[in-house]
Every structure is written in structure tokens, then in C-alpha cells.
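A selection of the complex's chains, in situ.
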Amino acid sequence: MTSPQLYAPEWQVQTWFNSDRPLTLSSLRGRVGVFVAFQVLCPKSIAVAIPQALRVFDTFEPKDVAVVGLHATFEHHAAISIPVLKAFIHEYRLKFPIALDQPNSASPIPVTMDRYQMRGTPSLVLIDRLGVIRKHSFGAVDDLRTGAEIGALIQEPASVAALDRSSAA
Amino acid sequence: MTSPQLYAPEWQVQTWFNSDRPLTLSSLRGRVGVFVAFQVLCPKSIAVAIPQALRVFDTFEPKDVAVVGLHATFEHHAAISIPVLKAFIHEYRLKFPIALDQPNSASPIPVTMDRYQMRGTPSLVLIDRLGVIRKHSFGAVDDLRTGAEIGALIQEPASVAALDRSSAA
Amino acid sequence: MTSPQLYAPEWQVQTWFNSDRPLTLSSLRGRVGVFVAFQVLCPKSIAVAIPQALRVFDTFEPKDVAVVGLHATFEHHAAISIPVLKAFIHEYRLKFPIALDQPNSASPIPVTMDRYQMRGTPSLVLIDRLGVIRKHSFGAVDDLRTGAEIGALIQEPASVAALDRSSAA
């Protein structure tokens, strides 16, 4: 059985975009979570991670996969503002929910980025239907492997009850 | 239960490369089969399908996934020869088994290509662990979706016995 | 002889980056000018025009070609600030001079963008050694043609005196 500490930590968010209310991890429970941390001024985020997030969003069914973006402002704090993110989301035609990470008064690393111990942007976190982190990578990741990982997670039971029934079989 | 006619038809092969003996579908049973039909003079085969086949071969474990190439000579018959294929396989550093489809005396379409009713090259056929065709596409297919399909098939039971146990659960 | 109205209009600039003093067109006279208008939140600017500007900067000698960027803030005015541009220039490792276009109190179109009658971003303007606009394009332009145009302009005389001598020959 997976140990409790591998459950994805809750997000702490300053502002949500593309969502009329704050999202919590429990609201995604039962779906595979594809959690993409990025920065609008990080070249690899823009050239690689955002286009890949768009492909994931377009490829899978919303009932199976929830794509969520996290803008992790860990540098260039003076440059990033809500209007920057609004314009960015508009120009890149992003439709999935995007969180602006909660600033941390004691550190340049914002709260959610710190909780997930991300090494920078872009970072990709795959969360299974039960809320457990199954993959956490930093930098570019290729589509074939990422597709395989998401495809495998979709096949897993959507609840502990279903998991128990399956194990018992 | 899957009807018998969806089981992948057997290959009929003139020559095998990268395999010291002829392969049969039953020898792959228990693994996911990724079957890539191509032609060395077909631009999309070379620009898209062969590089993708190499990525599939590099990404998945041989115990889970068997990549097999099929050279389907349905046109330019006078151009294709065993030395052409040998040189091609050497230059592109292909390591997976590759079959040269059996010519058909009554038609330009070779035997295996005809049995699978392929529309041209490149074609991609995904075969599950039980030997059933689960996807058959013509032309370029994207890595993310293909990865997801292979990743999902890997999760499936490797035998009918296991399948029955799982269904009973 | 080229008519005077084709001479490149002077830039009007709020702030220069990567230059310790304001640049004027006359300071580039004698060199080919490659003038790239972009926006940090414009996807095609970032995916196509900025990488191409970097390649132009790396390919040609500074004595022959002057690459100059212009950030034309014609939309998303609230998003763009000097810290955004500083962070962008740092992250994309841009070494050529970049101008932040002068805002226009009477219009969303900034002054230089308006003088050049640009249709949007990215825009590319090629200016010959005598200061005359020789090409003005909107959107992505391919490297081969752009290289050919710059390569041809480099071959031209660097002054009217030289031009007259050449014509007289």
C-alpha cells in the first residue's frame, strides 16, 4: 500500500484562472492529475511544457484526466502580475485551470512549489486517481513516455474500494 | 469477449532482418505488439514512422512491448531489394525485427499488407497481449496518444486466464 | 534613385536595453539593419521571431549587420513593464540592443510601431547600409529567404559615394 506521505500536498493559491472557484486536490479525486508548473519568462516552459500541456488537454477526456497549470514565481517577482498571466493565458489560448502560486513572505520560493519540493520550471507531476504522486520530473519530458504514463494511470481503479476489490481478485 | 475475427492475422514474410529465426504472432503473445508498416522510399515513413518506432523501442521494456517493422512493398517493386533493406537498417541503426512482406503473384499488394487491409504506408497496428488488434491507423500518429494507447495496453492482463480472473472480481 | 520617403523613420524609444546609450538610425548607417518587432506575450514572436533574431545575430558580423529588437506594446499594456523586459532579455540571453517603444497617449499603438505602420508582431524590417527600408514583413519569415536578403544587402555599397562610383563604372 502506498504510504501517506506520497499523497500530493494541497495547493496554496493566490489566484485561479480558467476556474470560477478555487480547485482542491480532492475535487480531482477519481481522475488522473497532470500538474504542470511553469513560468511565463522561462524559455523551456514556453517552448516545451505549455505546448505539451495543451496536447495533453486535447488528447485525453476530462473525465479521465485533469490538467492543471501552476505559475511558480520563484524568480523575477517584480515582473509577474495578474495582468501578465491573464494576457499569457489569452494569447496561448489555454483553457485548463491555472493557479498563481501563493507567495511566501519568508522565501522567494512560493508555497506550493516549496511543498512539492520542485527544483525549478518546468516541472511535471502526475497524480493518480487516488491522489498519490506517481511521477515528478524537472525539465523537458518526452511525449511518448508521458503519454504511456498517463495511459497507464487511466487504467487504474478510481477508488480505494475498487482497488481493494481488484487486489482481492 | 472479443470476437475471433479481430485477432491479428499471421504475417507472411519473405525475409526477416534483425531476427535469427522467423517470428510468429504467437511468439509475441503476452506482450503488446507495435507493428509498423513502412517503405524506404515513402517520405512520411522515413520522416515520421521510423523515428517513432525507434522511440517506442527505446522507451518500453522488451518484456512488455515488441516492436516489429514490416516493409510493405506495394509500389516501386523494381526498386526494393534485400540489399536496399539491409543498408537501410544499418544506416538508421534499427535494432528491432523487420519483415519483408511476402510478394503476391496476383497483385502489387504483398500478402501481409493485404491480410491486414492496410491503406498504405506508414501504418501502425497495436496488438494487445492476447493477440487482438486494438488500433490500426494510416499516416502520422502523434506520440502522446500512441504512448497513452501502449501504456494502457501494457496494464492489461497477459493471458485469458488472468483476464477471466480479473472479470470475475 | 530611392525616394526619400523610403528611408527608415527614426525610432522613438522609452527605454533601451543592452545599450549604454540611445541608438539612432544614423548610428547604424553603413551597416545592414535587421529590425525585429516583437512582444513577450505574442506566441509567434517567442517561438519564431526571437530565435531567428538570435540566429541572425550569431551568423553575421557586427560590422556588417546590426540586429535591433523593438518591443511594440500595442496590447496588454498593463502586463508589460520594464522588469518584464529585463527578465525576458536575461532568460532568453539576448545580447543585441532592444528598444521599448514609446507609448502613445492618443492610441494603443506605440509611436515607432505607428511610424513604421506595422500590422502587428512579429514584424521584420530590413534596412540597407544607406538607411532605406528594403523589406518589411509581418509574421513568420523563413530563414533561407531572410538569409538571402541580408546576404545580398551586405554586398551593397556602404555609402552614397561608393554607390555613385559603382553606378558610374
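As written, the chain order gives the labels A, B and C, with residue 1 at the start of each chain.
Heads up, the rule we're going with is that a contact is a pair of C-beta atoms (placed from the backbone, for glycine too) under 8 Å apart; a residue touches a chain by one contact, two chains touch by 3 or more.
What you are looking at is a predicted structure, and each value in this text was computed from that prediction instead of being measured.
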Handout entry: Identical protein chains in the complete assembly, only 3 of which are shown
Key = 4
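What we mean here is this: only the chains that are shown with their structure count from here on.
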Practice task
Going by C-alpha centroids, which chain is farthest from chain B? Tell me that one.
Solution key: C
Practice task
Give the rotation angle, in degrees and rounded to the nearest 5, that superposes the C-alpha atoms of chain B onto those of its identical copy chain C.
Solution key: 180
Exercise for the section: Between chain B and chain C, tell me the centre distance in angstrom, where each centre is the average of that chain's C-alpha atoms. Expected result: 51
Completion exercise
Residues in chain C with touches to at least two other chains are numbered none
Handout entry: chain B - residues contacting chain A, complex
Key = 52, 55-56, 59-60, 142-152, 154-156, 165-166, 168-169
Problem - Residues of chain C defined as touching chain A within the complex - result: 40-43, 46-47, 75-76, 78-79, 81, 83-84, 86-88, 91-92
